[in-house]
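All protein chains but one are shown in place.
Going by the order they are written in, the chains are A, B, C, D and E; count residues from 1 in each one.
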């Protein structure tokens, strides 16, 4: 029963049905999502004990968030109630050459306006084995920078492992601001996760000779990036997801884990996408589970990639697969034959 | 072609389907609504030339608001684009003893954070015959108080008739604040509209011997209220809607128009409610049309009440009826016999 | 196994979901309906052997009509295939003071443009015991007048009982045209069914002292109407439905059967309406069954009224109740207690 | 934090949307429901600590039941996994004279085929303050009679208060069988709940001069029934719900609590029904809360009736109201005025 | 008018909309399906006279099954009414690497608990030309083994052609049990249909050098399998479907017909799947039609494969295509150009 504390924002996610665009909407499907909450749900699905920490408004939407997380066995006892609103975002599903589109309405959310005094980290982190945060959380506000810093310091004191998904969001802060804050925070991070763009935008470290729009992946370049991150910030493990976006309908998906000065590249899956949003978080969910419960680094990265490959075929940000679903794919059965 | 300028906020309205509560929601129907926008739509349906003035964010939700209003022939050329978000609200439909419930997420909306310099009233009010605003608009922010004051002053200068629906919103401001602001504004108002509660809460003028929760209406009391408003603020006409809320499923609905020192009470309709939200605004829409196009005060109030009676049977805040639909009901046919 | 031949039009019925108006529609629920087809479905539900005769276009909508009727055990072997289109109509559900509204798009339908040579009545009426038609069918076109006349003549020759629901449709023909055609046809009719308005509009025979919009029913007046119909045209039985339209949400519903110089009035039901369209046809369906299978006239009219009372609570034109459902209500249990 | 153990069956509930009948269904809305589970959800909503005990199959439907209950804060740690299937039932919503209809497909469900060895009552009842069961549970099978008996005996030993809702289900067992089993179990019951029919069918004790189909309620008769139950079986409190089924659309609803040799009758509510199924269980949920947290017997029965009045306006079996929602109604505001 | 008797189970099929998993379901689309019923519907679509024989419960779900089959022109006169429940199953649609998943809830269904005395085969098989059954039917229960045996014996006596789709279901019986029963039954079978796995699991006969998960097809191996089946059991024709499951979104699909000591391989279609479940049955439907109405074996197998290729693009188990739709594809037009 490994307690993992995930701290960040969770938002209402409003999607027009099917492939309708927001401008055509007459209604929305409602789910909930957020970088750290998505990870927490994955961890609960794999039998760990995640606790999600955030601030939620004192209204029915806040209650519905808690009700939803509880249904997935995510502990919400340390969620703070207050503030003015739940952040929301709209997702329209792309297809072929038309990209999916995310429209945020997250400003002034309860968590973005939270204060350091809202969170008692001594209490929250009690018995915790692991702490997970993304680069989105400090990007929400200066207060969130302070709250995150406090949490990280407590982790260090208590010897709690820290993972951080860099997750750059250009709408929330500039690269300069991001680099300044995240460079400081990296000192606390044991496991650093990034996608093809994050390392460059958040840490200023880029893979050479890779054109992500063209979908070319340069393995050596990413090894260099990981090495540089490790050397510069001293984190033990660096994981990088490698998305090849052929179109909004089909993506290539793989990842690298760099640990003990060795790079492990996973199988690459070509995926016909059902819902791509939340794909990266499901990778982190798989990776954290694997780091806690699987020994072999190659298997760790294979678990994380297989888990997140499956998420791309599932509606909503939350991954809905079990350990055995992931293992079936890891063992090579991606044939999609009907299970009866 | 009477140009009527309506100024205020329009929000996205999210309703769970049927009688589901927000806490049970897995999706929402999307419409748009707002006190003054609802009036504008009514006026367009009756063939007048409403212009809706507000501030909307520069994203697909803002575009969708404009697209929707244009579909109803409401002019949106003077809508200002900018700000951070579109205000939203959730409505769950009540039934029987369970009240309908409105949860606002309107704070920090583009219009609430607008500035006086956003609106060029000289230009906006050009050729306007009428200006309509509600007590909601100044309640949004101090800037909105200033913007509204400026608009009212321009109206006075240009000799434009001003109507104001008091519409007290306790979540937006205190009774003290409301009374202080609205007392000042009443000096500019030619036509004052209120419901059973507003006069008391916004102007501190109350009908004696009426218990609205019990659903008893004291006609004489309301005449007194109207008289007092007229005397105190000098507005030419006062209209008061009289809702008898037997339950969330059935309401009594009538109104009084006080003009030329005479009170005209309308027919009372007992209504099986389909969607009660926006009912009061549809009364205003009917009343403004009637004041502009019908001579007889008794007929004016009958038109306004019949129009809004029908709105209570229609989904969404916007009324969807034509002049001839209203006339059929005014002439006494509320039998609901199938029209073929 | 009484074979009953029903001849007329069946249309696609498009309804916006819930209480939405057509002007608000973004989609429609699809069912099928028509005066005689609705009767045929009722008869099949009660275990008789109805055959529905019409002309349907040679496309998937025509096939879907046949597929639907077959699912209800209505024989469609004598439906003629050809012509250009399936008639359609839109229904928006009213509530309270807002009437339900039917918008027809039935012109140029296959049946309305059928020719006499399309139908071989000798073959169609073989083994038939009963023939049912409404005043809608001859109203479709002059050819339909001729086709109907031919059918009626064959019935007379073969001694087949003929029932006719007068069913005046003002969009299809004038009162003059209707009276001219239907007066001729009445000579062939054994059982004449009418609502409060039809007798006056189709036959020029009216109940005195009844104001249908006000919802007052004058029993003696209707007895006079029935007597006059019987005397003038010699039909054996006259049934008149008596709708008291309090509103689009609640109706009073009862009926009278006049036979052997005696009037039998049914119980009156006050009905909270789910779907009022097709209510009259479900009365005819119940009546035809009752005339064929029940001896006592009072019980006959009670069966017909109870059957159609239930239809008003069912979505779509087709009644969906069994003999035992009707009997439960006839025996006085309208309490709506949950059946487990 | 009063731990209340609820033991029984929970089923998948499949409803065609709106007023469609099952015979018209092309799809179903899915919720979950069961006599004791419904009570558990109510208790959690009021802040108590219910634990639901049952047996669920080892498949995704079993998991979905647990996920759902957890979302409501109902503890499911003592649910046994195994058996072959989840019981299901179909509900079609009635209206006016057409009754709602429940079609069960619950036979061979996991709980109905459970064995006594599946449940370790010593462990399950640890720290429990209250145990709740209905007459449905022993009706499921002879094994369920044995399991229930064992639970009741443990309660007696541990001094746990026992409540039992008689809830006669004619499809599950005969009156004879019911009376034989339930008479024995009544010896363990502290709080006995019944509706108008149960006492007669399960215990053979009937209210004189009351015709439930006609909707007449004879207060004295029910006092007699309660007294007789108390005297015969020694239970401390008897609560009887009094439903007046005017139609499938409108019901009268009140109740009596008999305690300390005194009868307390509640306010009667006339309810426009949204979803009547689960109404009785929501009464029990309210009553158990009230008995545990409110002192005055009159207030206890008022809380229980107001809580369940509101449930009749809510979709699904689970009540969705808070203590403060109930209090608002108890304090007399059933006006249904919009809450903003 | 070739009468074909199809005997087996038909179930309710519940699917969450779109790509939702069962664990995410808040509702289901309802269709009906079963190995032999799917074949019967195909045959009716091609103008043959199928009769479906089974046992269905005496409730609205049983009625709805019959109503549905009648809509497709499948004769249900010999369906026996009784037993306790309709079998149900849940299907969640897979995508890419995530397999579709079928969860059965078919135990204790009416047909699985039927007895030999329920079916009068002399009567049922009167005038029949063909009898079709699958390996699922005897797998339901020992009684179903006996009923099937009886049917087969009557076929032999009457000279009715028998086709059997081996269709192994591991949840229903073991390979040992299957082999023991089916080996006996094969003596009655004229046309044996199998997929890549069935022959091995049901008859113990396997294609060498073929790895179905890897999607490799070894033509020679399947010829060997067909030959061995023919030699061992004496059936005249063996048809084997060859699915190459590249993913849950794209499959290769072809088949072989072995007859008169000659193997005919069809065109292979690469299919973008809409709904894969029921694909094999639609092959059998096409094959039976082709064997009855087309002479050339190559054309027979092409018809069957083209028919079932199209079914994979259609929602629900039932194929919905006409002979001419199949012929268009057989003639090489799989271009999907819009038909106007």
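The definition used in the following text is that a residue touches a chain if its C-beta (ideal position, glycine included) is under 8 Å from a C-beta of that chain, and two chains touch if they have at least 3 such contacts.
The shown structure was predicted, so the numbers you read here are calculated from the model rather than taken from an experiment.
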### Query
Any idea which chains on screen the missing one touches?
A, B, C, E
### Query
Of A:120, A:171 or A:262, which sits in contact with the chain we cannot see?
A:171
### Task
Could you tell which one of C:46, C:90, C:168 or C:303 touches the chain left off the display?
C:90
### Message
Please identify which residue in A:101, A:177, A:227 or A:293 touches the non-displayed chain.
### Response
A:101
### Task
Would you mind spotting which of A:18, A:47 or A:234 touches the chain that isn't drawn?
A:18
#### Entry: For chain C, the residues touching the chain missing from this view
14, 21-23, 25-30, 59-61, 63-64, 67, 84-86, 88, 90, 101, 103, 105, 107-108
### Message
Tell me which stretches of chain A touch the chain missing from the display.
### Response
18-21, 23-24, 94-102, 104, 169-171, 212-215, 245-250, 276-277
### Interface with the undisplayed chain - residues on chain E
18, 269, 271-275, 309-310, 312-316, 320-321, 325, 329, 332-340
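In this section, only the chains that are shown with their structure count from here on.
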### Summary
Nearest to the mean of all protein Cα atoms is the Cα centre of chain D
## Note on the structure
Note, CA centroid farthest from chain C's centroid sits on chain A
### Residues of chain D whose C-beta touches two or more other chains
18, 21, 23, 67, 101
